[in-house]
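Notes follow the structure.
Yeah, one chain of the complex is gone here, protein chain that is, but the others are all in their spots.
Here is chain A:
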């Protein structure tokens, strides 16, 4: 499913968080939204997920404006927020059942999908445990299972690997990539960690609310001169901050 962000600007009062952001995502693969803290990534996720109303510009999902069809857009979206949104005192299964109900799934349908997602996330044995008892990596897996329950075609992960150890981060990243391959999911993976991006990934670089570059990661990092993505990101961010002559 295609995602097209067109001329989106957003301000918190006086503070401009996004300025004329334009980019498109490649369907059926992991699209990295790269930027330092405060770049506007979470604001963009909040706009995509309709937690914030668009102030300027539009976002199209398969050509459908989320401004005009917000509820149709929400049916296509699964979101894993930066901050955990699981109810810690409910069990894994109860958390999933709550989400399924919010999407209008019947109990029988929800039970089938929960079983399938838990099996896929290898959480079947822990389904009756309270979320409070799970470690960070497992909680993230529960959140991904939850985000996929209503079978969305787009998955937004807002700094989903923050707070995880190196091994869990790598496992999560690989897991999401496998989901793209298996289900043709379009994923937006926001991060400030460059090692989570592969050379073949489409990347949008955001800094201070502006898109500073977009393209395939290896093309952006100027492979011929062996410049790393990190160097490229710094160079492009610096260039975007320099005043125009």
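Here, contacts are C-beta pairs under 8 Å (C-beta built on N, C-alpha and C of every residue); 3 or more make two chains touch, one makes a residue touch a chain; residues count from 1.
Note that in this section contacts and distances are computed from a predicted model.
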item: The complex's invisible chain, by UniProt name, from "Cytochrome c oxidase subunit 1", "Transport permease protein", "Chemotaxis protein CheA" or "Vanillate O-demethylase monooxygenase subunit"; value: "Transport permease protein"
item: Touch criterion as defined above, residue of A:5, A:59 or A:105 at the omitted chain; value: A:105
item: Of A:45, A:123, A:205 or A:220, the residue in touch with the unshown chain; value: A:45
item: Positions on chain A where the hidden chain makes contact; value: 12, 17, 37-46, 49-53, 71-72, 74-75, 77, 79, 81-87, 89-90, 94, 97-107, 158
